[in-house]
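Next up is a structure, given as structure tokens.
With one protein chain held back, the other chains of the complex are shown just where they sit.
Letters A and B name the chains as they come in the text, with residue numbers starting at 1 for each one.
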Amino acid sequence: MDLFFGQLQNGVVLGALYALIALGYTMVYGIIQLINFAHGEIFMVGAFGALSVFTWGSLQGTTTWVALPLMLVGAVIASVTTALLAERFAYRPLRNAPRLAPLITAIGLSIVLQELVRTSLPIPGGQQIFDGATRAQPFPQLIGGESIDLGVTSISRINLTIIVVALVCMVALIQFVNRSRTGRAMQATAQDPDTARLMGINVNRIIVTAFLLGAALAAVAGLMHGLRYGNVDNRIGFIAGLKAFTAAVLGGIGNIGGAVLGGFFLGLVETMATTYMPGDFGGGAWKDAWAFVVLVLVLVLRPQGLLGEKVADRA
Amino acid sequence: MTPEMTRVERLDDMIAARVGGRGWLVAVLGAALVAISALLPWTYTDAYPENLTVYFYPAGPQLYVLALSVVALVLLVGERVDVLGRLVRLAVPHGTGGTVRALALGSFLISVGVVLRMIVLLGGSVNVDPGGYLAVVGALLLMIGSRVLPSDDPLPLRAKLPAAVEIAIVGVSMLVMLVLVVRGLALDEQESFSAFAVFAGFLVFAAARAGLIGWVSQLSSRHYGVTVAAAFVVAALFPFTQGGANRYLNVMANVLIFAIVAIGLNIVIGLAGLLDLGYIAFLGVGAYTGALLSGSQFSTVDWVPPFPVVLALGALAAALFGVIIGIPSIRTRGDYLAIVTLGFGEIFRITVNNLGGTGSGPDITNGPNGIPDIPALEFFGWNLGEDLNIFGFELGFFANYYFIELVLLAFVVLVFVRANNSRIGRAWVAIREDETAAAAMGINTFRLKVSAFVLGASLAGLAGVIKAHLSTSVEPTQFQFLESAFLVAAIVLGGMGTVTGVLLGATILRLLPEKLRFIDEYRLLIFGAALILVMRFRPEGLVPSARRAREFHEEEITERLAREQVAGSPVTGSRGGQP
Partner (left out) sequence: MSATAAPAPAPAAPERAVPVLEAAGVTMRFGGLVAVREVDLVVNEGEIVGLIGPNGAGKTTFFNCLTGLYQPTSGEVRYRGTVLPSVSYKVTDAGVARTFQNIRLFQHMTALENVQVGSHTRTKSGLGSAIARTSNFKREEKGSVDKARELLQFVGLTRAGGTLARNLPYGDQRRLEIARALASDPGLLLLDEPTAGMNERETTDARDLVFAIRDRGLAVVVIEHDMRFIFSLCSRVAVLVQGQKLVEGSPVEVQRDERVVAAYLGEPTGADESDEEVLEVLAAEERARTAEPTPDHDREATP
């Protein structure tokens, strides 16, 4: 039973991270029908942003209550800047190009970001701080301490933190999209950009907002990832990105609630499958494969996802 | 100047205003200076590769700028002299403006590059002799002066020459290409190679601006069959230029495998329009089939059938996987197809990585270590692991693989071309253009898409079998997503839907990293950046099919036409103050 609850926790935490990243995918796709292949790298950049702040700012030994917010700021700045630059210079010029172009650009961007982090993160003084960041870089474990006893099981502080932070972010986003003026404008643009433009909505600004929000959430996820798993490297974005995309599609691409649902679902499936699948097909080696299997199944059998609607092809 | 002009046009206007009619003089002066500088030393030390220290003994980059500037000089002067003028016009159908500008830019980049490299390598500008600086100045003048020359002015179709002459011209162009490639391969130091690469590149670019490339293309399409045969003959000459060394034969053998696979993928992407990001898995299926049936001690299968059987099995296995992966994937829509195939590709990699008997699955593929120690191919008594001796030439044993791959390449290109020019090929294009309309024409779009997918898969399977023997080992890491991305890039950069373009893209992508080892660290970074830039500025690739170029630039063309209508000026015509 302990194993079950332990793995349940792990699944939920993993799901929370996937959900945060998935939101970025879903928002951008909902508005401009672009699979932002490089979004996983935005997540990775956020993690490294937080790590950089910690290292450059020599925050070793500073109290968590000061260090963490600073790291968060660092993460968000890194992710958001990258995302905005990408949107402005890589994606926007290709707004009207055939669909192949932005997809390939996104692949190129993903590779560029991975490599930039690997080769070029500098430190004042001219030395490469990350020494080839393909090797996992240790991430400060700022949230530790005893697990909190919940009676039937106990939950570690870091797990609790992640779940709470993620839920707060998701709720905030949903409120924003449903209640605020900009949020409603985003929904309008997602449904029909041309009409939205006619209604006076600055579509470009909305698109930028979508990228911005997605990046911010991914940054939070990056920071959480580092705190939880203890290390980061330049490749975490690729796999996490694909899985988060799976989650977004699973829930229904373009649907914010769907992204959340899909994220948690995928996290649980992945954790439970590796623990409980019988024989040789359980275990960590097949971990990633399960996510891909889910991806394939969803895209083939129910591409509109759990919460999405079928889009009719009007001739 | 109007606000709608591009930045380059505004710069040209500024130059024209200052330099005016003296542009020609400035250009000639510049070219002359460059030529002279080539005969002067550029440095006094031989620490810089290729001896650039002797008077009247140009070498390496000096030779290159000498060649470029002399050609520019001849074109510039020849134009103004009556008799020569007609000859120049013959040789340079599009007018000298664009050609000279290309030559100028090439000289400039080479001279500046060399001088800067000298400063860095030798530690200080004092190490650069006046010759080097003169080259830079001269090239700069040439560039400025040439900007006021009239623009390209395409002449109507040229008269036909006798067939034999036309074929000879095509053959000569191919031999020139071969020479350039062989020379380029032979240069080992990064400075020499880079200078040569820029030289060769701009030579080709200048020829393109001159209209020569277009002309040769026309000739080759007029004598298509002969051209293709000639291309293979010239390619087969390559091993004979290596003097028995194996190193570059190995490289080129790998390039050929890559090219074969790229053409196979081109059927899927370029013809049927299916973006497959997991194509490398099919190469992997073929490779593992070949490896398992090769008799290697690490193979988990004891059977070692003759080579033709292995080939057939490899293609069959890959085709089977093509059906299994294709049927569900093709049911998905557009972008999703790319992601699904990516997913399948990764599932393949993870599976072969885990089927190693060490607790995560039965031992079929020997897990992460893969299957090393694959013996050389052997069939009909021919052992591909032994050196050859043909017509008295010693050929390293990789030449065997090279030749067999040339045959396979010929086969794959044949399949591509014939599939393209057929009822099925037309149906594929129709599906790509407007799937709904295609279905309304009676085309079973699903079945046709799957057939493209499976055909592409089986061709990759064939290549995989040979690759297993060429690389002598097969491992899961050889089949990661990045490899698929490289293949897609080769097609996109080279030009989708055309054989020449894809071959060019594949060669460049596979060959350059070999030679530019000094940027090995940044290899992937440059690759990613190149993808972004190409999709931004030239999405139809280097050698676009006419169709694709139109598809991508539709907006631009419409915009430009609209602009010109508003401005009231004709669509064609020169700029820069010339009538």
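Definition applied: contacts are C-beta pairs under 8 Å (C-beta built on N, C-alpha and C of every residue); 3 or more make two chains touch, one makes a residue touch a chain.
Predicted, not measured: the structure shown is a model, and the values here were computed from it.
Enquirer: Thinking of the whole complex, not just what is shown, which of B:T445, B:S471, B:S484 or B:T498 touches the missing chain?
Expert: Result: among the candidates, B:T445 touches the missing chain.
Enquirer: For the chain that's not shown, point to the residue among B:L29, B:V301 or B:A419 touching it.
Expert: B:A419
Enquirer: Mind pulling the chain B residues that touch the left-out chain?
Expert: Spelled out for chain B, the touching residues are 414-415, 418-419, 422-427, 429-430, 433-434, 436-445, 451, 455, 547, 550-551.
Simple rule for what comes next: only the chains that are shown with their structure count from here on.
Enquirer: Note which residues of chain A are touching chain B in the complex, please.
Expert: Per the touch definition, chain A meets chain B at residues 33, 35, 90, 93-94, 96-105, 107-112, 114-116, 119, 238, 242, 245, 249, 280-281, 283, 285-286, 288-289, 292-293, 295-296, 299-300, 303, 313, 315.
Enquirer: Using the touch definition from the top, list the residues of chain B that touch chain A in their complex.
Expert: 275, 328-329, 331-336, 338-340, 342-344, 346-347, 350-351, 353-354, 359-362, 436, 481-482, 485, 488-489, 492, 521-522, 524-525, 527-532, 535-536, 539, 551-552, 555
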